[in-house]
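Okay, here's the structure, questions in a sec.
Every protein chain except one is present and positioned as in the full complex.
Now for chain A:
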Amino acid sequence: MASAARTLVRSRHLLPQCTTPLSSPSPARQPWRIRGNCCRPVPAWLPPQPSLVHRRLFSAEAVAHPTNRVQIYVSRSHNPYLNLSFEHYLLQKSHPDSVVLLLYTNRPCVVIGRNQNPWLEVGLGALNRPELLAPVSRVDGEGGSGNGSGADADTLGVQLVRRRSGGGTVFHDLGNVNYSVLCPPAAFDRDRHALMVVRALQSLGVSSARVNERHDIVLADPDDAARQQTFKVSGSAYKLTRRRSLHHGTCLLSTPNLDRVGQFLRSPAEPYMKARGVDSVRSRIRNVGVGNAAFEEAVVAEFGAMYGNVDVETITTRDIEEIPEVMRGYEELKSLDWIYTQTPQFTFSTRSTEDDPRPRPPLPDYLPKDFDLSITARHGQITEAKGAGVEASALDSVYLHKVDDWRTLIGEAAGCWLNGIFGARPK
């Protein structure tokens, strides 16, 4: 399969390419930053490239330098907040005309979109519980990268992350590689780089991969070819700024948690909540069934075929931690303020309402017969609470994410129920 893949890639190199001449000298290097973690050698089978092979090691200056029109990074950190912060740093700092590829793999986490509601999208009660993951996922596997993930390293289990881009909620673990392409807005196209990843998958023998109308990458369901059913293996999200556009996507390669993902992506509050903002669309998922390294190499090859080949720069957790801007962004992404209070306004009602007429599931018997509760929350803070059979006024102005135990606010029965609904776990 591998040799077939090479042939495919090679033939594409014979076509005219979009190449970027590198004219002026590269930026000054800081010798103390040089590390021996670079670089994949250029394969001998590549035809000569017009002066595209350009050796570069990570430095903040190099990211922004106009000569570095094509940059490829592979992060070896598994910390989702750190990787997203590094990605945002590249978005802000890379030269406006440059094209940048970043590949990274996160330890188990649920990533919600910028304008989503964690209480609605996520099984919050299932977070940070290693026992809910496949045994192999309960250790980080990020060996030998210094203090690595810092204080987070002991919080195994699934973490909650809110990204800066749009779109819906996804699950990541070490069997999922994320790709991220930054380019000038003029080159932005929602499918361009999803198609790049499809070509990479096809070069690995995954012939049924294609981009669907939602810009997701899907594989045909071999058992249901007649109805053209598909499995999603990759979802996309985008961020557009004045000078840059970012397209990032997941690719589910070999997660051992395929049948466990549901418990993290289903909320018991869903039948009661109506939220402004963005809803996720559920899709059937599966693994592609290729290794992370093979996928990374294939994506790098396709990216190189589009923009010109440059050396891949491997970035460690420590490299990232040395960039002050990244660490500031890291703290922001990790903050409960960003994760929870960025939530658009929502309502929660135990009975059908005019705005949300869905029939509600029956309430448990231990609640008072006349129990009724309706809440409006803005930026994660309750602005209005009304009810019967419960002292709803005790909920006024409460931030939902700050409540460890709802029983302390509204009594045993109702509190117990809300703990389950909102995923609070009394200590």
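Criterion: a residue touches a chain if its C-beta (ideal position, glycine included) is under 8 Å from a C-beta of that chain, and two chains touch if they have at least 3 such contacts; residues count from 1.
In this text, contacts and distances are computed from a predicted model.
Student: For the chain that is missing from this picture, which UniProt protein name fits: "adenine phosphoribosyltransferase", "DNA excision repair protein ERCC-8", "Glycine cleavage system H protein" or "Protein yippee-like"?
Tutor: Per the UniProt record, that chain is "Glycine cleavage system H protein".
Student: Where the complex has a chain not shown, which of A:74, A:261 or A:278 is the residue touching it?
Tutor: Going through A:74, A:261 or A:278 one by one, A:278 is the residue touching the chain not shown.
Student: Out of A:96, A:289, A:324 or A:426, point to the residue that touches the absent chain in the complete complex.
Tutor: A:96
Student: Can you work out which residue in A:136, A:240, A:293 or A:336 touches the chain that's missing from view?
Tutor: Checking each option in A:136, A:240, A:293 or A:336, the one touching the absent chain turns out to be A:240.
Student: What chain A residues would touch the chain not displayed?
Tutor: Touch set of chain A with respect to the missing chain: 96-97, 113-115, 164-168, 184-191, 215, 236-243, 245, 276-278, 344-345.
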